[in-house]
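Scroll down for the structure; my scribbles are underneath it.
With one protein chain held back, the other chains of the complex are shown just where they sit.
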Amino acid sequence: MGSASDMPVVEGSINTLRQFGVEVEVLVCSAHRTPDIASEFSRNAQSKGIDVIIAAAGKAAHLPGVIAAYTTLPVIGLPVKSSFMDGLDSLLSIVQMPPGVPVATVAVNGSENAAVLAVQMMALKYSALDDKLKEYKETMKQKVIESNNSIQ
Amino acid sequence: MGSASDMPVVEGSINTLRQFGVEVEVLVCSAHRTPDIASEFSRNAQSKGIDVIIAAAGKAAHLPGVIAAYTTLPVIGLPVKSSFMDGLDSLLSIVQMPPGVPVATVAVNGSENAAVLAVQMMALKYSALDDKLKEYKETMKQKVIESNNSIQ
Amino acid sequence: MGSASDMPVVEGSINTLRQFGVEVEVLVCSAHRTPDIASEFSRNAQSKGIDVIIAAAGKAAHLPGVIAAYTTLPVIGLPVKSSFMDGLDSLLSIVQMPPGVPVATVAVNGSENAAVLAVQMMALKYSALDDKLKEYKETMKQKVIESNNSIQ
Amino acid sequence: MGSASDMPVVEGSINTLRQFGVEVEVLVCSAHRTPDIASEFSRNAQSKGIDVIIAAAGKAAHLPGVIAAYTTLPVIGLPVKSSFMDGLDSLLSIVQMPPGVPVATVAVNGSENAAVLAVQMMALKYSALDDKLKEYKETMKQKVIESNNSIQ
Amino acid sequence: MGSASDMPVVEGSINTLRQFGVEVEVLVCSAHRTPDIASEFSRNAQSKGIDVIIAAAGKAAHLPGVIAAYTTLPVIGLPVKSSFMDGLDSLLSIVQMPPGVPVATVAVNGSENAAVLAVQMMALKYSALDDKLKEYKETMKQKVIESNNSIQ
Amino acid sequence: MGSASDMPVVEGSINTLRQFGVEVEVLVCSAHRTPDIASEFSRNAQSKGIDVIIAAAGKAAHLPGVIAAYTTLPVIGLPVKSSFMDGLDSLLSIVQMPPGVPVATVAVNGSENAAVLAVQMMALKYSALDDKLKEYKETMKQKVIESNNSIQ
Amino acid sequence: MGSASDMPVVEGSINTLRQFGVEVEVLVCSAHRTPDIASEFSRNAQSKGIDVIIAAAGKAAHLPGVIAAYTTLPVIGLPVKSSFMDGLDSLLSIVQMPPGVPVATVAVNGSENAAVLAVQMMALKYSALDDKLKEYKETMKQKVIESNNSIQ
Partner (left out) sequence: MGSASDMPVVEGSINTLRQFGVEVEVLVCSAHRTPDIASEFSRNAQSKGIDVIIAAAGKAAHLPGVIAAYTTLPVIGLPVKSSFMDGLDSLLSIVQMPPGVPVATVAVNGSENAAVLAVQMMALKYSALDDKLKEYKETMKQKVIESNNSIQ
């Protein structure tokens, strides 16, 4: 994440990933204040055994794009709601990447989805995760059914 | 893709995927006009050996979300530029998914990036693709260097 | 409605419909988490004697469009205010439907209007409802006149 | 329609309605230039046997709301693309109606959908129209299937 | 004003007009709920001796345009902040009037300015008002100078 | 107007004013490039016998506000369509004036309306203009009726 | 600043400038209420020894542009968050300046950045400031590193 102030949003991703039993490395590093740490981290991510990177940032949210510049791993961009137009700046700064350097963007403050998307990607490699995704999908379905029952 | 009229955009994805040697199945199916074909396709995608789905749509672009509802495979959403605010409707309809059902969204008309993102995901499973991604990244870099040289 | 959290908005529709003496079936079903329930409901709505469907949803609000895909009944889309740009995402995801599959869209959080519109449609078939609509219109008028009087 | 210049858009509605065998009365009348004609028309619509009104307008598109003020018939609002932000002004002026006076809004320039929605409403009363809607839906589906076949 | 709920905003206009010694008639009348009262009021305004009309409304704010349709008096539109995008809907519904029927639009919730603008218009006819406007302008200037002094 | 490039838009105002027999002084002066000419003009406008000022400008359209700062005459702001979001920048720069210094804003490129609004204001003083406004309104009405006739 | 109410935002700039040991002159002057004070200040700024001007304003934020009209000094525009779309009006009114009269715009409410940018400009002339900027940059970096450490 680009700033420690993004932690309340990013926590949603961390918790979801841990629910899936995925090992998580958490890092605060800014594309603008610690650009060397960001590029260093990204360059070495693959060799350290990282499979997917979730990069969260707000306002002129450059972190996901900067991370994506230094790696061929899939990078998920999590736009953090800013105080300007509910994060339209964050969203456009992350999703509108130029050809060749994609960032897989989720909804503004969509921390749970960033995690689920990461798990879906990793499930291509680790099939055990796919079983957990199917359980997760079934649980969601049951929750909707229950909430419908309680409304009736 | 949701409509055959999206083909000029989607072609960018198909061509890029083929450059990477990735096998592609192309399907026109609409979330609104052929919902059964869309859900059927999505439900069976994994068992047919599909790894990643790219869903392209415009306007009230529901196809990526509908596809994501029926599968645990990663779904990439490609917002097609509509005649309304340059596809702001397509972008928001695709990226703002509720918790639990992510769509990995790329830029409006970002067809090449949809393909590169798909390759990055598959490279987690097929390591040969990662070598191709590194080549691709190097080629992009050389093109920028050359375009800089020709401007000097 | 797409989620039980939409209930505070949807209640406005339910209450208004009941005021008109219209029988209401309330259902929580998600286009993304329980797509089979949504499609099943929509497919069978007409044969169950339902005349009009009001579908409420927020964010990437696909439920009204998905419902409209499976029925020829008129579908009213009620955009629920999201935490992003006051529901611009919900509004555009609902109103910008492609040709052939309309959703009759009302204002963001316009729950009373969704109900009144449903009654107007049903009044084509049940003329008693038209009398109630005329009373309702007259009551509204009187309220404005009274509020003007109390301000003077 | 509010102006004869809206005719190229409104034609889409007229043609679709005629395809369904629905009788159409076409009227150019402006909420601002001929307000008396607009209110007169609306006030008398029901007694003349009209079932549904489609009101098309652009910019500060008041016609649908003004029509809805004088009748209890369902009014469909068709936002015409203006030269400002692709008709965002038309869309918001039509869809954001206050409680009690709904306008069933379709997509910007969504002329075909305005007609289909009108037919869906009338089908509540004239069951023969419902058969035609089912045929229409089937035809749409076949067209998508064909366009998919021709792309393969 | 279109609704009694607009009173907190409209009060700013009333107070300012009274400060200038201008006689004010206050009326709650809705373009959609009491269209006949609105058109009646507008049609008779000039013969009753009214010089300028300020029309305040929110959301799909049709009142100013509807008033302007029935009179040749200058009509000032005061967009009331709605719960959607801070009144962008109100602003566009008021300012984007078609050729021939202008509405003099002020800022969203710009109630004081609606009044000052009305006074500026009437000052063309009643020159005593122009002296008051010059005093008002001088007072504003002194307040800025004082606020600057207190900050130093 | 702020720039000679605004002339094609401003011409619409000039022609309409001349149709009404109103004397027009045309001036190109920029709030940013010739601020002294702008302030000088505004300061002296009233004593030169000017009744109303129409100020047209695009982009960061400061001219109307700057003109309004130096005079108590009513100032009409005409937002000129810029190459950015169809003149949203021009519109907001003109309409969102702070309390005390109103600018009577018309639609983006609403040149005819700027003129009609000016005539409506002047008609408070010169009653002959009111007769012409009534004729103008009648002509508009007849044109709509004729365009309706030709469509039937 | 255009109004004393902007002080809470502008304070961020003042404090940052003082941290850098830069002498600050604070002035409340409005482009619309005290235009003569604004133009006078700007015209004389350079001869008084001022190097850079930071102009803060909200809504139809004309102050930065008006200041820039009267001087060749660099003018930094600080858009103050308004009650309309989080200051989109302020931002566009400041950044969209016509050719020839630039305003160096920072983020909405970006008071610290307005100051840092001013220091960066002055550092071209006073090299001691550049050392302070390097320290400031290092301090920022250390803060990110520390916040990362405390999260681990």
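In this document, chain identifiers A, B, C, D, E, F and G correspond to the written order of the chains, with residue numbering beginning at 1 in each.
The criterion applied here is as follows: contacts are C-beta pairs under 8 Å (C-beta built on N, C-alpha and C of every residue); 3 or more make two chains touch, one makes a residue touch a chain.
Remember, predicted model here, so these are calculated numbers, not experimental data.
Put simply, the missing chain touches A, B, F, G once the whole complex is considered. In the complete complex, the residue from A:G12, A:P74 or A:G100 that touches the missing chain is A:G100. One chain is missing from the display, and on chain F it is touched by residues 3-4, 7, 26-30, 33-34, 37, 59-60, 83-85. Residue positions on chain G in contact with the hidden chain: 46, 51-52, 72-74, 76, 91, 95-108, 110, 112-114, 116-117, 120-125, 130, 133-134, 136-137, 140, in rising order.
Against the chain not shown here, chain B presents residues 81, 85-88, 107-109, 137, 140-141, 143-145, 147-148, 150-152.
Everything that follows uses one rule, which is that only the chains that are shown with their structure count from here on.
We define each chain's centre as the mean of its Cα atoms; on that basis chain A and chain E are separated by 49 Å. Shown for chain F are the residues in touch with two or more other chains, namely 88, 95-98, 100-101, 103, 107-108, 137, 140.
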